[in-house]
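Note that this complex is displayed minus one protein chain, with the remaining chains in position.
Chain lettering (A, B and C) follows the sequence in which the chains are written, and residue indices restart at 1 in each chain.
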Amino acid sequence: MTSDFTPNEMMTIAASRALSNKDVCFVGIGAPSAACNVARLTHAPEITLIYESGTIGTAPDVLPLSIGDGELCETALTTVAVPEMFRYWLQGGRISIGFLSAAQLDRFGNINTTVIGDYRKPKVRLPGGGGAPEIATSCGQIFITMKQATRGFVEKLDFYTSFGHGDGGDHRQRLGLKTKGPTLLITDLAVWKPDPESKEFTAVSMHRGVTRDMVQETCGWKVRFSDRLEETPSPTELELSTLRDLQRRTELANGGKKGQ
Amino acid sequence: MTSDFTPNEMMTIAASRALSNKDVCFVGIGAPSAACNVARLTHAPEITLIYESGTIGTAPDVLPLSIGDGELCETALTTVAVPEMFRYWLQGGRISIGFLSAAQLDRFGNINTTVIGDYRKPKVRLPGGGGAPEIATSCGQIFITMKQATRGFVEKLDFYTSFGHGDGGDHRQRLGLKTKGPTLLITDLAVWKPDPESKEFTAVSMHRGVTRDMVQETCGWKVRFSDRLEETPSPTELELSTLRDLQRRTELANGGKKGQ
Amino acid sequence: MAKFQSLPEAVAENLHDGDIAAFEGFTHLIPHAAAHEAIRQGRKDLTLIRMTPDIIYDQMIGMGMAKKVVFSYAGNPGVGLLRRMRDAIENGWPRSIETLEHSHAAMANAYEAGAAGLPCAVFRGYVGADLPKVNPEIRSVTCPFTGEKLAAVPAHRPDVALIHAQKASRRGDILIEGIIGVQKEVALAARRVVVTVEEIVDDFDDLHPNLCILPHWTIASVAHVPGGAHPSYTQGYYARDNAAYLLWDKISADRALFTEWMQKNVLDAGPEVFAARVEGL
Partner (left out) sequence: MAKFQSLPEAVAENLHDGDIAAFEGFTHLIPHAAAHEAIRQGRKDLTLIRMTPDIIYDQMIGMGMAKKVVFSYAGNPGVGLLRRMRDAIENGWPRSIETLEHSHAAMANAYEAGAAGLPCAVFRGYVGADLPKVNPEIRSVTCPFTGEKLAAVPAHRPDVALIHAQKASRRGDILIEGIIGVQKEVALAARRVVVTVEEIVDDFDDLHPNLCILPHWTIASVAHVPGGAHPSYTQGYYARDNAAYLLWDKISADRALFTEWMQKNVLDAGPEVFAARVEGL
């Protein structure tokens, strides 16, 4: 254990721990990419990482800045066309874990990355869903990583970009979905899991130094805490050094010559 | 012109003449393959030959014995998966000419290669359609090569494996088809084209030495002859030597070492 | 997660009586060794899917292993008819078989839909053809934008796919080159995949990024069987044994000759004979 880490580092490392050698992950840019690669470089060397650009089984030495960086293709087992990626690999049910993030998230793991305000007269036009609508329903399970803030953790979404547990309970099953949906939410403050029945996200562990008030103040709905609320194990030296080395290599690669 | 050629050679060479540099041909084994390659080696060096095994732009030095011979792949511009072949290239409308042959053919160019007798209690179970049902409807036009015999040139098919002009007239348009269907029938005795209105095959030229009686005796329906019935120009020295060289190379390749 | 096994182990573990099985390979890479192993193990009541049933299904049907055959072209490519399959259909010898017949386009699309996890394939097909009258699994959907009626067939989802390929890496990743046919699709459509390979190499690190590769976690079993496609061929290793295809036309024409040939060349042989069969090809 080490005493010196940031909430962001804790979030990334907590996410990496949830991954195993047998997982096939659909990786997004940012925290998911860092988490997956930390897992690959520590306890899960056999994990399969897939980016939606078509790169299967990548092992990037530095974190990509886009989902289609050359590094991903160069280190991949194979690179397929994007229609094949979405048809055979995602829709085909071959991805065990998909990572998603959100502009707005509700207590049931539903996600909005499309628009703030009315769709036709938006206050803020966000990038949109990209791969998320089908990642949310086709992957075996969904992990969400996101920094807590009341702006993002909302009582009600402005737009359902991708479906989590809907209104909770058996809503997924009622829509014919056979995948598990969001099973893990990892923030800069806590680790959350859905209640087995209601599917409402419940804080199951808080990171070191975090209080219940801090979790509640950054969340727009009334937080449920687990009866057996734990402290998230802090990053180990290995986890932290692996993450930091990865980030340093990434910075060096990007600074080393113009723009790469 | 040369005086010494077989009916089969005339059939193949007459078919080759109907092809041009700008054609993209879906080639079958046997006479179509020989015709397409004679065209490529004489007047149409830029013709594109496609075999349903996925080989695009092949230029085989010897005639393949199957549609998936290694020679086709080795000389192709590119080789694609079979689902892509049927989806992007055939169904995508990129083939100008498809070659078909038949066990039974009727006057409207409908084809049976499935069964003689009842489908459920067949007298003879033939190989079936393979690519033909969709070749018949997706290619810009269809050329049919076939030796004449009353057993094959029938009044009524036992089974419609692939659709030609149906009952004739505008039957194709009524089914929503936008392609031309059979536009040419080349036999060992004659060249036939569909009547512009009725779509019934009409003999437009007979090969040298062939009589109307010979054409009628080998055909199970009452033959219509064009008012301007011509003699098919006999093979030129170049055409004949090209075909024979191709066949000699093919025999050598197959005899040269065991089974190749 | 690919296991490296002997072919008898791989087939015993993955192919069971009553399975829906697809032995694929489009002219190229036909898994003859795997089919012969299945014959030796005496599997029965199989539903056999394959675009071109070819010699391997003629043999399996002739040995009475098939309950049903799903196919699109039942010929001996470049030679003629499949005589054992015809004998089963026309005379019920050695048993009657059910057939479900498609076009190539339908079969290719059905594999594609299986790989894509869809319940059915949608394509423009069978217009004016009689097959929809005799195959109840050919139906249609209507395009909700244009109103065009399109053909629909159920996705192929075999219990097991058996294919032959050029190379496996030591991790069990599979490389398929040349005429790749429907190999990727049938593998991704199947619940279990058995692959025989010509060669096992350390890794695929220096390959072009866009080749046809099946990752090890899509494969159940890999068996090293050099020559395992004979008399079909493996691009880069050996050529098609056209003489064997011609010979099959004679062997398969006679029940007694067929039975004798199968005893000698399949039942009394093993996967190791294939390497010798491709010498000089």
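Simple rule for what comes next: contacts are C-beta pairs under 8 Å (C-beta built on N, C-alpha and C of every residue); 3 or more make two chains touch, one makes a residue touch a chain.
Keep in mind that this is a model prediction, so the values were computed, not measured.
Of the chains that are displayed, which are in contact with the missing one across the whole complex?
Spelled out, the missing chain touches these shown chains: A, B, C.
Looking beyond the chains shown, say which of A:F99, A:F143 or A:F159 touches the absent one.
Only one of A:F99, A:F143 or A:F159 touches the chain omitted from view, namely A:F159.
With the full complex in mind, choose from A:P32, A:G57, A:G129 or A:G152 the residue touching the hidden chain.
Touches the omitted chain: A:G129.
Can you say which of A:S16, A:N37, A:T79 or A:S234 touches the chain missing from this structure?
Looking across A:S16, A:N37, A:T79 or A:S234, the contact with the absent chain belongs to A:T79.
Using the document's definition of touch, tell me which of B:T12, B:S66 or B:T79 contacts the absent chain.
Spelled out, the listed residue whose C-beta touches the missing chain is B:T79.
For the chain not shown, which residue from C:P8, C:P154 or C:G270 touches it across the whole complex?
Within the whole complex, the residue contacting the unshown chain is C:P154.
Which parts of subunit B face the unshown chain closely enough to count as touching?
Its contact residues with the unshown chain are 22, 24, 48, 56-57, 73-74, 76-80, 87-88, 91-94, 138.
Provide the residue numbers of subunit A that touch the chain removed from this figure.
29, 52-55, 64-70, 72-74, 79-83, 85-87, 90-91, 114, 119-120, 122, 124-134, 136-138, 159-163, 166, 171-172, 175-177, 254, 257-260
Considering the whole complex rather than only what is displayed, give the residues of subunit C touching the chain that is not shown.
116-120, 122-124, 137, 139-146, 148, 150, 152, 154, 177-178, 180, 208-212, 235
The criterion applied here is as follows: only the chains that are shown with their structure count from here on.
Leaving out subunit C but moving nothing else, do the remaining chains stay as one piece, and if not, how do they split?
A | B
Hey, which chain ends up farthest from subunit A, C-alpha centres compared?
Using the mean of the C-alpha atoms as each chain's centre, the farthest one from subunit A is B.
Subunit B to subunit C: how many Å between their CA centres?
28
Roughly how many whole angstrom separate the Cα centroids of subunit A and subunit C?
Centres of subunit A and subunit C (C-alpha means) sit 40 Å apart.
Where in subunit C do residues touch at least two different other chains?
In subunit C, the residues touching two or more other chains are 112, 184-185.
On subunit A, where are the residues touching two or more other chains?
none
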